[in-house]
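What follows is a structure written as C-alpha cells; I'll ask about it next.
Every protein chain but one is kept in place in this view of the complex.
To keep things simple, chains are lettered A and B as they appear, and every chain counts its residues starting from 1.
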Amino acid sequence: MSQSIAANPDRLLPADPGTRSIARELLGRVQDLPIISPHGHVDAAVIEHNTPFPDPAALLVSPDHYVTRLIHASGVPLDRLRGSTTAEPDSRTVWHEFCKAWPLFEGTASGYWLRTQFDSVFGLRQEISAATADASYDAISARLLEPGFRPRQLFKDFNIEVLATTDDPLDDLASHRAIAQDPTFHGRVLPTFRPDAYLNIAHPDWSANVDRLIAAAGDGGSGYAGYLTALENRRRYFVDHGAVSADHGVRTPATLKLDAGDAAKLFDRARSGGATAQDRDDFEAHMMHQMARMSVEDGLVMTIHPGSFRNHHGPTFENFGADTGHDIPFAVNYTEAIRPVLQDFGTAKDFHLVLFTLDETVFSRELAPLAGFYPSVYLGAPWWFLDAPDAMLRFRSAVTETAGFSRSSGFIDDTRAFCSIPARHDASRRIEASFLARLVAEHRVSEDRAHELIVDLVDGSPRRVFKL
Amino acid sequence: MSQSIAANPDRLLPADPGTRSIARELLGRVQDLPIISPHGHVDAAVIEHNTPFPDPAALLVSPDHYVTRLIHASGVPLDRLRGSTTAEPDSRTVWHEFCKAWPLFEGTASGYWLRTQFDSVFGLRQEISAATADASYDAISARLLEPGFRPRQLFKDFNIEVLATTDDPLDDLASHRAIAQDPTFHGRVLPTFRPDAYLNIAHPDWSANVDRLIAAAGDGGSGYAGYLTALENRRRYFVDHGAVSADHGVRTPATLKLDAGDAAKLFDRARSGGATAQDRDDFEAHMMHQMARMSVEDGLVMTIHPGSFRNHHGPTFENFGADTGHDIPFAVNYTEAIRPVLQDFGTAKDFHLVLFTLDETVFSRELAPLAGFYPSVYLGAPWWFLDAPDAMLRFRSAVTETAGFSRSSGFIDDTRAFCSIPARHDASRRIEASFLARLVAEHRVSEDRAHELIVDLVDGSPRRVFKL
Partner (left out) sequence: MSQSIAANPDRLLPADPGTRSIARELLGRVQDLPIISPHGHVDAAVIEHNTPFPDPAALLVSPDHYVTRLIHASGVPLDRLRGSTTAEPDSRTVWHEFCKAWPLFEGTASGYWLRTQFDSVFGLRQEISAATADASYDAISARLLEPGFRPRQLFKDFNIEVLATTDDPLDDLASHRAIAQDPTFHGRVLPTFRPDAYLNIAHPDWSANVDRLIAAAGDGGSGYAGYLTALENRRRYFVDHGAVSADHGVRTPATLKLDAGDAAKLFDRARSGGATAQDRDDFEAHMMHQMARMSVEDGLVMTIHPGSFRNHHGPTFENFGADTGHDIPFAVNYTEAIRPVLQDFGTAKDFHLVLFTLDETVFSRELAPLAGFYPSVYLGAPWWFLDAPDAMLRFRSAVTETAGFSRSSGFIDDTRAFCSIPARHDASRRIEASFLARLVAEHRVSEDRAHELIVDLVDGSPRRVFKL
C-alpha cells in the first residue's frame, strides 16, 4: 500500500487543492523536458563501455553514503554494508540489512529517490521489507541482466541530454573523447575540472600531485610558475574536451589575493614541507583567487562548495576511507570571505561563479544579496543534505524575494547513483512547481508568468549558467 | 469566547481541511497514550509527601520564568511577581498582575499551556481577564483545596507513566526511594544526575562542592583521582535508584580529551584558585569527555544543552537569583566541538548522547547529519524557547529529510510546573500529528506508516532513547 505513493501523480505537491491544481499544470510544462545534469559523480567509463550494472547491493547500497549513513546510525556496523580496507561483505547480506532498515528512510530525501527508483526504474510494485528481501533482490538482479538495462539505454530512457562528470586534472579524458566521437551515442557527457587535491597543501598527496602536474603540463617550467602554467594547460585541455566548469570543494569560502612573489614563497615553503596551518589556509584562499582569474580567462564556470568537515569520525575513515557518511557541515560566512574574488572579478565579462552552501543561514543573509548585485554570482541549488523537498522550498523562500528567479543555477543532482538521476530531477521539478503554485495562489505571480518561469528554472537556468 | 479555543478538538492542527482530517486520525492514535517525561524539574518530595499545591500565584506565576518574563517585559517590576532577596509579594496581588497581563501571552507557547490548564485542569470556562481576577483566583484556590487535587492523584489523572526529576549528585534520593518502595503508587519517578555545579570551575560553589563530593564518595581518595572516583560512585548510586540519564547544562558544546596528568594539574590549579579562563573552558570540556566515558561504562544516557547566556541581567540576578527569565541563547557550533567525544565514543555500544540546542540553525546543518551517522547521537527535542508549535514544526522540517524519524529523543517537557505537563505533551502530540499529516497529504509517507510513526515518536522513541 505504501508503494502506491511512489506512483502517485501528486506526490510532493502541496496539499491545498487549489494550489495543487496550479502545481499540476506547472509540473506538466516541465515533466518531459530533458535532464540537464551539470554536476555529478557518474564515471564516464561506464557510459563509454556501456558496463552492465553490478548486483542490487553494489548498485544501490554499498557505495552510496546517503544510504549507508542512516543504516549505520541504527547500529549496523559499516562492514555489513560496504567493503572495508580488509573485507567485502556478501551482496545479499547487504541487501537484507538494507531491507530491514528500509523503514528508517521514511520522510527522507534518500527514501524518496529510492522508492521512486524501485517503482519506475525497477518496476517493483511492493514496498521494500525484510520479509521480501530475497524477492526484491532477485527481481532487481533480473532487471539488471536485461539487455535494455545498460547505461546507454538508460541514458536515453532517462531523457538525459547533458551529464557532467567530476574528474582529476590529470585525467586523460579518453572516455569523454570516445563518447563524443561515437556517432551512435547522442547524449553529451562532459568532464569537470576538479583540482582540490592539487590546491590544498593539507591533502596527503599534494606534493606528489604537484610533481605529476608540473611534469605533465608545466611546459618545462618549475616551481610556482610551472605549477600555474600546468593548471592553466590542464584547464585548457578540459575545455577542449567539452568541460564547462571547474569545481572546488574547499573547507571555507575564504579567498585571498597574494602577490606573485609571496605566493611563490609560500608554494616553496609548502613544497619543502615547512608550511604552517596559516600557510595552508592562505594558499588555498589564494588559489581560489587564481582559479577565478583562470575562469575569467578560459571561460570555465567556477563552482564552490565549502563548509563540510570531511571524515569527521577518524576510525571510520581509517577503515572505510572517504565519502562514507560522516562529512558534517558547519557554519560558513561568504560575505567577507568571497570579497577578494568579487573585488577583482565580480563584474568580469562572462565570469560565472556558482556558490553552494550546506549552511542554510547564508541563503537569505548573504547569497541572495550577493547574487542580486554581482552579475557573476549565481545561487547554487540546495545541495547534499539540503537536496530535499522541504529544504528546497526553504531555499526558494529564502532567496526569491531578494534575488528573484533569474539568479539560481538550476538543479544539481551531485549523484554517484546513476539510476537515481530521474528521481532527483523529478523531485526538484515537483518542488519548483509547488513553490511557484503558492505564489500564483497568493496572487504574487500570474499563472502565465509562472508557466514561463518554471521552464526557465528547469531548462533555461542550467543552460545559461553553465554555458551549455 | 476565547476560552472556547482551549477546548477545540482541532486546536494546533493544520488549517487545510484534508490535512486536518488526516491529522485528527493520527492524533487519535496517541492522545490516550501514557505520558513519558524523561527530563524535567518537578520536586520528587512533592510526589512522595503528596504535598497540596499552594495558592494560584505561587503555583502558576511566581516560580515560572516562562510566565514572569513577558509580564516583566511589559513594565511590571519583578518584585510584584515573585519574591526577591528581601520581600515576598502578596499572592492575590501577583494574580492580579498576571490577569492584567494575560493578553500578552496571545500566540505564545506559555499562553497555550496556561489556557489549556485553566480549561482542562482547573475547569475555568471563562477567559482570564483583569476584571475577573478575583473570581479566577477563588475558583483555582477552591480547586487546590479539593482532596482529589493532590500530586499523586493528578499524576494518575494526567496518565503519567514515567517522570524524571533533576537532582544534585549528592542528593540522597530518599524521596525517589520512598516512592519506588510505596506499593500504593504506580508511577515511576526517576532521578537524573545533574553535576554542573561540580564540573564547572566558574561556579561560585565549585570548590566547596568538590570538597563535599570527595568527602562523601571519594572512597578515601583525594585530588583529581578522588574526584573522578566520587563522580563514578555517585552516578552508580543514581543508577541504583533508577536514574536513566545524566544531564549537562554547559556554556558551549566544547569537549576535549586531556591526558590524566594534565587534567590532574588543571584540577589542582583550579582547587588552589589559580585557574585561568582558558583553564575553566578546558576543564569543563574535558569533564564532558569524562562524563561520556562514564556514560559508556554505567549506561546513563548523556544529555547536553549548551548555548544559553545565564543570568544576562546582573541586577535582576542579584535581587532575584537564577532562573528568573533572562537566560538568553547564543549561536553554537556542534560539529567541531563535540568531535573529541564522538571520535572516542561515537560508535560505543549502548552509548546514548542526546544533543539539545536553542540555536535552530544547527538542526539541519549539524545535528541531523550527526544523528544520521553516529549510532550514539540523538536529536534532542526542541527545547525551552523552541518548545512551541511553529518551532516544533520547523524542527521536524529541518531534521527529518536528513535523519528520518528514528533519531529523535521524543518529547521533553523540561518543566517545573507540574500542572502544565499534560498541556505540553498534548501540544507536542498535536504538532507531530500535524507534521506527519502534511507528509501524508503530500504523498510522502503512506497513511499506514504515519500511524506507526506517530506511535513511535510519542511512545517508542523516549522509551528507546532513555532506556525505559
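The rule is simple: a residue touches a chain if its C-beta (ideal position, glycine included) is under 8 Å from a C-beta of that chain, and two chains touch if they have at least 3 such contacts.
In this text the structure is predicted, and so the values were computed from the model without any measurement.
Asks: Among B:G111, B:P151 or B:G404, which residue is in contact with the omitted chain in the full complex?
Replies: Of the listed residues, the one touching the omitted chain is B:G111.
Asks: Just name the one of B:L300, B:L358 or B:I412 that touches the chain not displayed here.
Replies: B:L358
Asks: Any idea which of A:T51, A:T276 or A:S446 touches the chain not displayed?
Replies: Touching the chain that is not displayed is residue A:S446.
Asks: Tell me where the left-out chain touches chain B, residue by residue.
Replies: Against the missing chain, chain B presents residues 1-2, 4-5, 8, 10-17, 69-70, 72-75, 103-109, 111-112, 309, 312-316, 325-331, 358-361, 385-386, 388-391, 394.
Asks: Contact with the hidden chain only, please: which chain A residues?
Replies: On the chain A side, contact with the omitted chain comes from 16, 18-19, 331, 333, 335-336, 339, 342-343, 346-347, 361, 364-366, 368-375, 377, 397-398, 400-407, 438-439, 441-446, 448-449, 453.
Here is the rule we go by: only the chains that are shown with their structure count from here on.
Asks: Provide the C-alpha centroid distance between chain A and chain B, rounded to the nearest whole angstrom.
Replies: 40
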